[in-house]
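Removed: one protein chain of the complex. Kept in place: all other protein chains.
As written, the chain order gives the labels A, B and C, with residue 1 at the start of each chain.
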Amino acid sequence: MCIREGERVYLLLEDGKDYLIRVEKDKVFGTHLGGIAFNEIIGKRFGELVLTTSGRKAFLLQPGIVDNLFHMKRRTQIVYPKDLGFIVLMLDVKEGDRVIDVGLGSGAMCGALARLVGDRGKVYAYERREEFIKVAVENLSIWGVLERVEIKNKDIKDGFEEENIDALFLDVPQPWDYLEVCWRALRGGGRIGIVSPTTPQVVAVLEKLKTLPFIQVEVWESLFRKYKPNPIAFRPYDRMVAHTTYMIFARKVFSENP
Amino acid sequence: MCIREGERVYLLLEDGKDYLIRVEKDKVFGTHLGGIAFNEIIGKRFGELVLTTSGRKAFLLQPGIVDNLFHMKRRTQIVYPKDLGFIVLMLDVKEGDRVIDVGLGSGAMCGALARLVGDRGKVYAYERREEFIKVAVENLSIWGVLERVEIKNKDIKDGFEEENIDALFLDVPQPWDYLEVCWRALRGGGRIGIVSPTTPQVVAVLEKLKTLPFIQVEVWESLFRKYKPNPIAFRPYDRMVAHTTYMIFARKVFSENP
Amino acid sequence: MCIREGERVYLLLEDGKDYLIRVEKDKVFGTHLGGIAFNEIIGKRFGELVLTTSGRKAFLLQPGIVDNLFHMKRRTQIVYPKDLGFIVLMLDVKEGDRVIDVGLGSGAMCGALARLVGDRGKVYAYERREEFIKVAVENLSIWGVLERVEIKNKDIKDGFEEENIDALFLDVPQPWDYLEVCWRALRGGGRIGIVSPTTPQVVAVLEKLKTLPFIQVEVWESLFRKYKPNPIAFRPYDRMVAHTTYMIFARKVFSENP
Partner (left out) sequence: MCIREGERVYLLLEDGKDYLIRVEKDKVFGTHLGGIAFNEIIGKRFGELVLTTSGRKAFLLQPGIVDNLFHMKRRTQIVYPKDLGFIVLMLDVKEGDRVIDVGLGSGAMCGALARLVGDRGKVYAYERREEFIKVAVENLSIWGVLERVEIKNKDIKDGFEEENIDALFLDVPQPWDYLEVCWRALRGGGRIGIVSPTTPQVVAVLEKLKTLPFIQVEVWESLFRKYKPNPIAFRPYDRMVAHTTYMIFARKVFSENP
């Protein structure tokens, strides 16, 4: 279980600053606390540390999904971990599911979905802005889930190519325009999750949802508060993220009576 | 994809009241809006509805993980979805992981972990109170993940039987007493997540963590706010869950210098 | 400083249940922990206790503004203390101010304003629903501030009878309809505070405010969290008030350029 050339390493310096790097033989990685020779990293176990050229500690850790999200290359706003964990739970995404992700953006949510659906599942990712797709492909490739994703560079206004989808995540500026095609793509009982940062957007989504056979409509927002981990002065940090997005959830039903 | 005898169905009545039932031939399920003949459910698709004997609508949906949590048989406090989604993200639980869950309780977190580790992963669940194990086994069996779980009816004060664990979730009254054995069970870089409802408990955990080779110690709490999904009067509900637990996270490192 | 006949007393029982009573000679006040003879209260100091007929403790305290608010007779929703303290601060209400209160309702905000403006100030309270005025007069009278209030049973759609008002508090279902007359009543630099529980209402207010010479427009909401005062298990209560109202503030300027 030793760190090899080419491996991705989450580097945490003793002062809390962190980096997500790929180990390249014979190179040196520069940090504000001094340089780190990659050759010293190779062969170490995760959890061990190396010293920088200035004698400061740098811990070697495996990058996890949250580390990936905060260090990914991106050209768009991403869904925050505080919301992401709740969204995939509410969408009930699991092994074998076939899910749709609109819009792909930089691939953050898509990567999280792909990780959850496993090898037997599939994520259909729609993105109409071609310029974002290259970055997303790069990210999904780094995370090792690209083969579970089918990327489509097209607008969804005319509908999706899939049917009987288990769950659909919608992150576009005017989601109300697409709820009808979303309904069509979902299976009976299938779940939709929509993120919108402003209240007039949420209101427009709710108005549209009322005209379609969706039930169990819920709207949530999350506030996560981080505390200073100091036992003798345990208290919240002074400032926090106050708002990222509202989250809207619903489930498809059929309108026909029995 | 039709509903068959023996299948579990999440029943959502038109007034919002819900039930999680198992379909049994020739029986009738009584609700406050009238009875539902199971025979009428059999053969229906999910997403369809049936009428009760009083002519009220009952929608037939697949139970998801959140539905399971809110309708599970339980004898203990469970981790809420608002926290659960964040915890499994911070613990980076994924396919193939080997994780430890202490204490098992009614099996809610264990079920969520087992779902995420897949067939190649494993959850080692410790519970010293024998009386809870039966309920947990029943729940894990219903959710179809029992074979991924190894349940151990023992106190962890003498340590775990496993090593090189990827992630460990600790939900016990005095977690500070067990952090040393947790450290030993984890792999280098492995993640621990601890829940404690009171601040003196968190303080005691933080004090103990400082004496052990753990880094990236973080403490969080989550506040989730639900909104009335009424477009003409969009606003939060009057009351909310104000507190469930504090969540403490850390990662194991080795103390030896290079 | 002894308690006399006719005095109002805030009675706090040993189990936390409280009452706001007026002491009447020779009478007995019944509580779920037994009766209390008023004659025993007369002559006691505030801060002392009496025993009920069942031998349980009942503490004798002066009623404060918060006690008054939670025990007032009311026929309408009142502004909560958590918001009230902030509103009067943002409106900068102080001795000698002339302020307007619309609508009066049961008189809670009016009473708080009247207390702050002192004998040299004045509160002009508008209420178009005659049936509320009797209750409000009763409350203001009990609180001893009725002489500082001028109550007007009229709709404000045609404007106020006052000019050069220092601050104006607006608590009506459709505040946007009245912002122009509010502007006219205020002095230059005068402050307006508006409460509205739903986001579409706030949006409508903001739209209207943009068309009028108001500056420093701010919108706030407050979340107050109460903790269990138990030192060995210090933690927030499980549930809290999640939402009461949005608070909108602005200040009048003149539109003419110099």
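Just so it is clear, a residue touches a chain if its C-beta (ideal position, glycine included) is under 8 Å from a C-beta of that chain, and two chains touch if they have at least 3 such contacts.
Note that this is a predicted model, so its numbers are computed, not measured.
Considering the full assembly, C:R225 is the residue among C:K27, C:K154 or C:R225 that touches the omitted chain. In the full complex, subunit A contacts the hidden chain through residues 197-200, 223, 225-226, 231-244.
Although one chain is not displayed, subunit B still touches it through residues 199-200, 203. Contact between subunit C and the absent chain runs through residues 1, 12, 40, 44-51, 59-62, 64-66, 81-82, 84-90, 92, 94-95, 115-116, 118, 164, 187-191, 199, 202-204, 206-207, 209-210, 215-231, 234, 246, 248, 251-254, 256-258.
The rule is short, and it goes like this: only the chains that are shown with their structure count from here on.
Summary of the copy comparison: rotating subunit A onto subunit C for the best CA superposition needs 180 degrees, to the nearest 5. Residue numbering shows that subunit B and subunit C use the same positions for more than half of their mutual interface.
Among all residues of subunit C, those that touch two or more other chains are 199-200.
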